[in-house]
Structures are given as structure tokens and as C-alpha cells.
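Structure incoming, see below.
Missing here is one protein chain; the remaining ones are kept as they sit in the complex.
And then subunit A:
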Amino acid sequence: MAGTLAEKVWEAHLVRQGADGAPDLLYIDLHLVHEVTSPQAFEGLRLAGRPVRRPDLTLATEDHNTPTLDIDLPIADLTSRTQIDTLRNNAKEFGVRIHSLGDADQGIVHQVGPQLGLTMPGLTVVCGDSHTSTHGAFGALAFGIGTSEVEHVLATQTLPLAPFKTMAITVDGELPPGATSKDIILAIIAKIGTGGGQGYVLEYRGEAIRRLSMEARMTICNMSIEAGARAGMIAPDATTFEYLKGRPHAPEGEDWDAAVEYWKTLRSDDDAVFDEEVVLRASDLEPFVTWGTNPGQGLPLSANVPVPTEIADEGERVSAERALEYMGLEPGMPLRDVTVDTVFIGSCTNGRIEDLRSVAKVLQGRRKAEDVRVLVVPASARVRLQAEAEGLDVIFKEFGAEWRNAGCSMCLGMNPDQLTPGERAASTSNRNFEGRQGKGGRTHLVSPLVAAATAIRGTLSSLADLDLDDDVDLTSFDGTPLAPLTAPSFV
């Protein structure tokens, strides 16, 4: 029978088919662990006297709580320090590999897996973090799990799961200059809504997706959860294999050949049937920005803030009214007139080397707008090393930005990097929920290019608002890989 990519990966991991309404039992290839959602899971193992079944399929790192300044000093926040110490002790006790703060492979768990070459096509990948969907960019079935499930995977290397439904999201055509993969996913979420993907695995396909680099694909899959889907996938192709080849844990020799042969079969059959299909035209897209307090409340930057009284649906109207009040925005005002206090460039959505390269390309030789705080936080320590090898850190610092150590940082404000009440940010992260980046903080989700232009002007802006030098090649912002300068490659 013809199958979708998601169904093929699912079937290859069936330990036991569920009968009489019971879920299937699925084998998990890779389990990523961080400090926030794991302590209670390890405690559960300890209480039950159970070991970690497969430490060799498990990897831990520290990201949510870690400071991005003074990382050589003891962590000032006592509860953060306790949580990180707890992870270190658990890793030691249960024999789990860990990359701790200060290690070159420490960083956001969704960057660490791919950069080590552990994330591959056709795997099942889980982590106690909803943005695990990121790894779907490689053609893996990857999804976030709760702490009870973390304990379940640690103990059994499996998960009982009911099959997902499948949704094809086809993005045809070519992205216009200045639009990025972030704008694709924000437009998709605005179209299908924050609940549109509930119960589905999304498969992104079409010409615009095929043209994207691996990192740009990760941005799209990363935010599948913001559309309500637990997982998003992109069929592996030459771009995927190219990214993986030579990475520390990538297969070698005969194993590589066998793997690639198998990976090439990982695509939805031409006659596969999806439960739902959505089509978008990339050429219609422009830089997107959110105006509200959920990721579905987004509009093209050229639009005006919605006027709630013009919204027919009562639920949406009430939600828009509440959002505008929280965000401190006037109905009908142009989004381009919104001034920001902070620009945050980072996170598992947009903290990778290509993001930093594209931002640096825009910021080079300029100064930030006065009174705007600009934070650049690489997704991992290796990304930081790579950026420094390419001289990007110098560009950021000369621009007036703060160049930080790696971690989740202001994306969710579990460390000291937070917004203060009423403070407004343009953020390359993934969630604009109330208080997400700090109590009372106001978040506009944007692409790295919009973040860069906004940092220059102090108001929500795109590249079109800048007087860019002729020699800045805009076509390289369409998601195709930006070549590194002459520098050794770390990531």
C-alpha cells in the first residue's frame, strides 16, 4: 500500500501493533534530555529501581536555565543551579552522556543533536521539549513528550502511541527576496491556526521547501508545534545527506552507503493519501510578524494591527481584544510604526550559523538604533565558535549588540535574560505567549532579517526599509546556504 513519509517511519519502528484500541508500541532511536523536564523522570526510575535501558541512545545537555554571561562562575540563581546539578548527578548515576555548560557541545538540545550528526533521516527522536519537531527537517519522526513519557523512554526505549493523522503542506514557487523560512512557517500558522495541526504530523513539501537549506528547514519544522502539530517532517534529499556527511556521528563507509540507500526511500509515495492537504504559494509571502499573544496572530509586516470590532467570529474577537490590550497596541495602527525596546536573535528556531550569517550581513558597518537592546545568543557553543571564526562576533559588537554564550536564553526567560513588564521585543524565537519572555513582556515573532532591520531602525522593519548597499546579495537570503567566510567549520 502506498504510504506517506510519516507512515513509513512509524512502521519501521513498530515493536508491537496495538490491538483492541490499545496504542502501538514504538521504538525510539534517539532520546535527548535537558535539565527542566528530566529530574522527576530520573527520580521515578530511582524509586522503581529501574536503570536507563539504553544510555547509548540517550544524550543530555544543559540549555533552558544556563546563563549566557559569566558561564565560568557559579550559577547565581539557586534553583537553576540545583536543577543543573541534578541533571549532572543523574547523568553520572545512570551513565548518560552529558554536554555541560562550558563544553563545546553544550547548547540548545535541538542544535546539539544535528550538529553532532546524531539526528538522521528515518529515526524516531524524542525529547521532553515540544520543539523536538525541529529534527523532522531531516526526515525523522521527532516530537516532544512530557516527563512521564521521558521516564517511559528512559526505562523502556519505547513509547505507546496512537497513530497520528497526516497533513501535507505544499509550498510552491520561490520565496521573494527578504522573505525567509521563518516567514513561511508564520504564514502557515496564521493560515491553519494554532490548533490546525492537532493530531497531525505535518509534511512540508513543494519547490520552496526543496530549495531551503537544512537549517532553514529546521526553522520550519521547529514551529510545527505552534500550529498544534506534534511533529513536522521534510523528506530527506541531497541537501540532507550533504549536511550529515562527515559529522562526528554520521555513518561511515559501507554503513553510510546503506543508510543513504535507505534514506532515499523515505519519501511519501506519489499516490499516498494524506488526511488533509494545504497549499501555499511562496511568491505571495512577505516578511511576517505577530501582533498578538499566540503565534497564529500574525500578519505581513506591511499590514495594520487588526481592528477587533471588524472580526466576525466572537471567540477570535475577544481573543484579539485581550491580545491588543496586553500588547499595548492601537487597533489599525501600521505594524511598521511599532517601536521596540529589545531585539532578541537566537533560540532553537533561529539561533544557528546561517541565521547569524544573514543577520551579520545586514548589520555590517552599521550602528543599532539608540535605546534598543540587541541580544545575539548562538544556539550552541559550536555555533558561537563558528561565528567567531568567521568574524561575525566583531560585526555584532561593532553594531552595539551583546554577543552571548549559548542557550535558550530570552526565548523563555528561565535564565536572567528576560523582558521587564511592558518591555517590547522583536524576537526570532517561537512563542509570543503572555509573559513568555518575562512577566508582562511583549513579544513580536520575526525572522532574523526582520530582527536585523528592526535593530537598525528601532521600529518593526524589513530589508525593504533599509538603504542596503548594492553589493549585498539579497538572493542569498532565500534560505539557500550562506557560504562561510574562510574559516574552519565547526558546525
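One rule holds for everything that comes next: contacts are C-beta pairs under 8 Å (C-beta built on N, C-alpha and C of every residue); 3 or more make two chains touch, one makes a residue touch a chain; residues count from 1.
In this text, contacts and distances are computed from a predicted model.
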Refer to UniProt and select, among "Branched-chain amino acid ABC transporter substrate-binding protein", "3-isopropylmalate dehydratase small subunit", "Succinate dehydrogenase" or "Autoinducer 2 import system permease protein LsrD", the name of the complex member that is left out.
-> "3-isopropylmalate dehydratase small subunit"
Which listed residue, A:E11, A:D56, A:E310 or A:E325, touches the chain dropped from view?
-> A:D56
Which of A:A6, A:V36, A:A142 or A:A369 sits in contact with the chain that's absent?
-> A:V36
Only one of A:H110, A:R382 or A:R424 touches the unshown chain, namely A:R382
Residues of subunit A in contact with the chain not shown = 15-16, 18, 21-23, 25, 27, 29-30, 36-37, 39-40, 43, 48, 50, 53, 55-59, 64-65, 68-73, 77, 79-80, 82-83, 86, 97, 102-106, 116-118, 120, 123, 128-130, 132, 144-149, 151-152, 155-158, 160, 162, 194-195, 198-199, 225, 228-230, 248-249, 251, 255-256, 258-259, 262, 294, 315, 319, 381-382, 384-385, 402-405, 412-414, 431, 433-436, 439, 490
